[in-house]
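The complex appears here minus one protein chain, its other protein chains still in place.
By written order: A, B and C. Residues from 1 in each chain.
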Amino acid sequence: MSNLRLPERPGEVIDRGTPLSFTWNGKSFTGHRGDTIASALTANGVEVFARSMKYKRKRGIMTADHWDPNLFVQVGDEPNVRAGSRRLEAGMQVSAQNVWPNLNFDVGTANQVVGRFLSSGFYYKTFMRPKWFWHNVYQRVLRKFAPGGRIHWETSTHGAYDKRYAHPDVLVAGGGPAGMAAAVSAAEADAKVMLVEHEPELGGHLRWGDADDLAALAELRSAVDAHPNIEVLLDSTVTGRYDHNWVAVMQRSHDIAPERLVKARVGSLVVAPGLIERPYVFSGNDTPGVMLSGAARRLINLWAVKPGSKAVVLSANPEGDAVIADLEAAGVEIVAALDARAGDDIAEVKGSGRVSKVVLGDGRTVDADLVVTATGWTAPTSLLNMAGDRPVYDPSAARYFPNQVPDNVLATGGITGNGSTAELAAHGTATGTLAANRALRLRHARRAAASRARSPEGPRPEVLEDTRTPLARVPHPECYLSSGANAKKGMVDYSEDVAAKDLVQAAGEGFDSIELMKRYTTVTMGPTQGKLETVNAAAVLAKARQMEMVDIGTTVWRPPYAPISLGALAGRIFEPVRRSALQDWHDAHGAAPLLAGQWVRPDHYGDPMGEALNVRENVGIIDVTPLGKLDLRGPDVTKLLELVYVNKWQKLDIGRVRYGTMVAEDGVVSDDGVTGRLGEDHYLMTTTSSGAGAVWEMLEDYLQTYRPEWDVHVTAVTGGLTSINVAGPKSRELLLRLVDGVDLSPEAFPYFNVRRGTVAGVEDCIIWRIGFTGELSYEVHVPSGHALHVWEALLANGEDLGIKPFGVESQRILRLEKGHYIVGQDTDGLTKAPSAGLGGLVKLDKPDTLGLPELKAAYERTDLPVLVAVQPDDPQLVPTEADQIVDGDSNRILGRITSSRMSPTLGRSVCLGQVDPSLAAAGTSVTILLVDGRRTTGTVQEHHAHVDPEGVRQNV
Amino acid sequence: MPTSIPRGCDRMSDFKSPITAGTVTAADGSVAVADETATAKVVVRAAAGTAAATDLGVGFGESRLRADGTLVCGTRPEEWTLFAGLERAGELAASIDTTGFVSVLDITHGRAMIRVSGPKAAKVLEKVCNVDLSDDMTPDGAVFSASVAKVTCDLLRSDRDGEPSYLISCERSFGGYLHAALADACTEFGATLPAGLGIH
Amino acid sequence: MAKHGYTYSAGKLLKHGLSSGAWPRMWRRPEARSSYDVAIIGGGLHGLATAYYLAKEHGITNVAVLDKGYLGGGGSGRNTAIVRSNYLTPEGVAFYDRSLDLYNTMAQDLNLNVMFSRRGHLTLAHTDSALRTMHWRAEVNKLQGIDSSVIDEHEVKKQAPSLDTSKDTRYPILGALYHPPGGIVRHDAVVWGYARAADHLGVHLLQETEVLDILCEDGEGPEGKGAGGRVTGVRTNRGDISAPAVVNCTAGWASLLSNMAGVTLPITTHPLQAAVTEPCKVFLPTVVVSGSLHVYVSQTDRGELVFGASVDPVGTYRVNGTLEFTEELAGHVLELMPGISKMRLLRQWSGLCDMTPDYSPVMGTTQVDGYFVDVGWGTYGFKAGPVAGETMAETIATGRDADLIAPFHISRFTEGDLVGEKGAAAVGH
Partner (left out) sequence: MIVVPCPNCGPRNSSDLRPCGEITSRPDPATASLSEWRTYLYLRENPAGWVTETWYCRSGCRRYFTIERNTATNEIRDSEVS
């Protein structure tokens, strides 16, 4: 391969002293530090980088920057790397990705031959018959043609990505002359500034400009560097602007992560992205060797690479004129310098794999290997779009301009008009001052509004009027579609292989709005997302419909402005985990972890059936800390309880406990638990583990918005009190050894009472005589800093009593044996109170309780499902939870099993289920459909409790 | 009968924090994350106009250090949190005039507490907390609540010797996780995590 | 197929390829008449399907479909194109099963390849309770003849090898509800297929025609609107159109239109966002949904991953999307497939969902005579499009709510029972 590296250029960014070796499709190459992958390969004479998506046409360098549609490569295990912007690193393994079997020979090129049949939406119009053909053949072929790189599953994993928040007063998107000037003036006005530049260096187009440009750049850069209020993020892209100036910045190449997402709440967003050069549509415009003026200038001036040897240049603007000088300086022969302003044109380019001949607009054909076009600009209005702007096309300047942006978004630089470097910088300076003023006014207001902030010193800054002199709009010819006879074969969308003729066809078929055309042809939907093709697409549509560009509109540019890796968006994955004070102990003693919401809990310690039986026979202890606990204080707690529970709460003596069920305003069972009265105005409420947060917020809601006159303080104390249930016939005996200050005798401390006392020397414990297991049991709430001490004391002192810890699975078994239902498992999103078998618990004669009208209505109905206990007639058969209860041999559903376990106590299976009321009577036989399709029968029981329905065991 | 009944439980020495890892410090000392759970914490809820509200003397968002070393924070409207040495919880609670609609609750065991301190403390926090921590929005002494690594926390900026420092407390059961998340955020600034400490 | 249609086929493709002759328009741009038998508001999938079945099954062709923008510009073009029928309630199952049938034969019925890819649909379970709900759904499905079963994590790995099914993740995959008939469809093609077919049968598709008011008389509310009244037509930006039957098929905007008829709906509007990545070689053969992780994902034949999540919590008519959606999405997707962290998100977008309290639609007749609703679709609108069109057409033609949609009548919110779909709907795509 040839060496196309030029002698040193004044603005070059390569470090000739640091060679970097890398491979391309398995072959070794050398580039320099500062090269991009594309510049290094081009310097080595590589001309073809990729194959196009549909027709597999060879593709070469086109824009030589991040947006280049032809420079997608695989680097190691990273797919879809932009070779036009990714800087070269030593040892990179780079390969072409959309090729099969290889870049030089691709079987898909056959599509070029049949291309005339693969018009817009051709797939919608065929492969319908026979039906199997679509599923079995064509769809599979289509998948083979999917473009893009490959995931390397053996090495890829979610690695070290990162995020941070930022709160700059002014964020400047774009570090060209206007953006740099805006950053400096905003900083000088005392604003905190973040300046974000897409490329690895500040400067924008000045970087590949002439000596004057380089001098101006040096001056602006030093002003930025000198200012302490400016944080500069290079190789970073503002990818989105969301409501209230929430701005996403993707920072590449940070030490901590390959990509880091910065989320900034910005006072004023200054949009200064410059302009994106637009390709020209003519036949052969995607042949390698056809490139835009910016690409040629960047190759020559940044990386000192000679882009070709014989060039045809089509210029419609001064940048196009400048490229001629650069090409000549690089030793490229100018075969034809065409001036679009004078009516010159390119009709067609010929060549496969590289430009060989160019048919000019005047009919001449010339030999050339390079075609450079400078036919105009696309204003990257993406961020302005996201701020609500709908930019407007100006035919005299042949591009779109911002229209109406909100006050907290300001545009400057090339996106707003043309100017010399000095004029651009002046506009930037004025914009920066304005942006700072608006941001500092906002900061003043925010400080005044936030209780934690230092009160703002002095008055709020006065509103600064927008007196900026707009940049000029220099006339520019409308160069979109060549006058050549075959021009419509020219590509509009390179990444999607959509030619102008495809768009014309779509318009003719009725897809004649830009959005419909986009959807039908997929134009602008590829990886460049319209940055190169959207204006050309609108121009082709306008021509097809014989309309003005102004009336066509454009597609909406959606975020992100540049694609962001999923890794960067995810960042470090924060999934808060809650652990009780005893969880370390459980882990150390072989507990199987159970993830229950955010909590980690002990599911069992190896033998859930044995652990459950031990509770029936001896004594067991379980950590039930996740149980929601709310401390309620104040003179009006009773009123609150009356409101939120279905039952009555008057006359609950101090030391007494009551069970309560909550329903929502729609009458559906929402939570349950016990509440005990600890003092005159002091109660402790327990909730389900999963419902703890919601119940707390619900109590606050009614207290704050419905009954603000009630005096109740609610404090969540869930984690502060480690809850240990001590259950089993020997639980009292065990506690007698450890409890001080509480008379544990059944007479002094009966069922459904609560006491405060000292346990194992720990004061301020709360002891409840309640339980979910049906045994004599006590729930001990211990201040969590001492919980491990109490837990270990219980174990040590219960050794001779046969104590064993038990986990959640054993508790599920025990509670099911007792027929206690679980809200959310045995009830569902439609279960109203009567269905849950609450019977007399619900008091409909209260003046106010949540969901009261629904409760009244529900109790008048006879068709609601009923929760019942069911025992399968085959005692060894344990139905799967959610098995359906059906009407005999038919498929009519009459209910379902909601809970099901083998009972170690009874040696048989036991269930709870919801059934149609016709099946609710005790003794009714029900048909249960098993997972394997068999049907079996079960019998409805008289009580919910399978074990000890009279409650003798817990009342001893 | 068992041989011994461990009646003794010393409030101080037996107090267990949910955070088991030690202090994590950046190599250059620019930031440190330390467990301060073993602190007495008392929450006071007092309606406006009560003696307690007046005595506490700071509004929501503010804090002050009392002469006796108690840190009084205006945690929420009509809500204060008092911090002091672990042994002083009872004393703090008893010091509040409970005339009127006032509740006093010892939450020493209910909250884990972590201090992030050093010149880079704010840089660490801004990786996991979306609140603007600049000096004018969140000056020394500022009290606020916010989500930190997706856990709701009460925060106090409590500089020491002119060096930024933040006290962060959360529901106790999140303590281990939050400590790991904050320590993880320090790795960018040169901290090395102890084995086993990580958010994943 | 149609009265004056043009049939697509491989032969036609060959002919046009050789001659380079222009294809005919898929639909006309007609001038509006002053009166129609039925005015359908909303030129999306539901409105167009309703028009098509009115014309095809009931011979009612004097029908206008009015859209304020272009055809399929709302939810029809913004959804993630997943279809399935493995719902939780018998009402839901019967309804969506019919819809899936219609999707199966749609390419032939409409003579447009809608590219139905029947690729299987996995709803992952990460908790015991999720697994229980999966069983519930599978059992209800089986009883109605739907192919649906619970599979374990090993079988999940076989169906979707890129998923991380190891045990040491924060949300380990315990199993999944597997529904082989589920899949994805080219959503725009469905819209165009119905539009083209309806146009060929004589229906007027009036684009860029915004309904400003619904005209009523005899109702108890102001201007004769509300209960007890009847509809007389609509006022549009292009003038009044009289019609004795007006159908609201406007999804996210349903409340705004319904308020014009004096019928308040049990609906709030929330954005549902979606996103797509750059293409990579195809590796994900099935549709994967995780309710616990609030994400669903499928890979197109072009290699792009298409993602969705649950609706945004903040109700709004804004469709510009949020950053936090993409952040949460990426975090959750990477919990399922850590290997794709280097894939890049290319584009995000947002549609509006008309959410009801029970995650089930509001369909059929209303308290205003001649005013029909086909709304409240929430996140299920695309799946239901064909059957919604078919049943709404029957309801309009007969004046009586079709059997399949009777459970979804608006009166359930004031008189009867809600539908129990919410139980399984956290993210039910």
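A few points about this structure:
Just so it is clear, a contact is a pair of C-beta atoms (placed from the backbone, for glycine too) under 8 Å apart; a residue touches a chain by one contact, two chains touch by 3 or more.
As the structure is a prediction and not an experimental result, all values here were calculated from the model.
Looking at the complex as a whole, the chain kept out of the display touches A, B, C.
Contact with the chain that does not appear here is found for just one residue of A:500, A:852 or A:912, A:852. When you scan C:13, C:110, C:323 or C:419 for touch with the missing chain, the hit is C:323. Although one chain is not shown, part of chain A still touches it, namely residues 242-244, 246, 263, 265, 388, 442, 445-446, 449-453, 665-666, 697, 700-701, 704-706, 847-849, 851-854, 857. Within the entire complex, the positions of chain B that touch the omitted partner chain are 60, 76-77, 130-131, 144-147, 152. The chain not shown here touches chain C at positions 253, 255-256, 259, 264-269, 313-318, 322-324, 357, 413-415.
To be clear about the criterion, only the chains that are shown with their structure count from here on.
Centre-to-centre separation of chain A and chain B, using mean CA positions: 31 Å. Separating the CA-averaged centres of chain A and chain C is a span of 23 Å. Centre-to-centre separation between chain B and chain C, using Cα means, comes to 50 Å.
Within chain C, residues 170 each touch two or more of the remaining chains. Multi-chain contact residues of chain A, defined as those touching 2 or more other chains: 163, 263, 573, 575. For chain A in complex with chain C, the touching residues are 77-80, 114, 116-117, 119, 122-129, 131, 134-135, 139, 142-143, 146-153, 156-159, 161, 163, 240, 242-243, 246, 248, 261, 263, 386, 388, 505, 508-511, 513, 515-516, 519-520, 525, 527, 529, 558-560, 563-571, 573, 575, 595-596, 666, 824-825, 828-830, 880-884, 886, 891, 893, 896, 929, 931, 933. By the touch criterion stated above, chain A contacts chain B in their complex at residues 162-167, 192, 255-256, 263, 265, 443, 446-447, 450-454, 456, 572-581, 584, 599, 625, 631, 633-635, 711, 713, 715-721, 737-738, 740, 760-762, 764, 783-790, 793, 796-797, 799-800. Taken together, the chain C residues at the contact with chain A in this complex read 8-10, 12-14, 16-18, 20, 22-29, 70-73, 77, 90, 105, 107-108, 111-118, 126-127, 129, 132-133, 135-136, 139-140, 142-144, 150, 162, 170-172, 186, 188-189, 192, 207, 277-283, 300-303, 318, 320-323, 326-327, 329-331, 333-335, 338-349, 357, 417-418, 420, 422-423.
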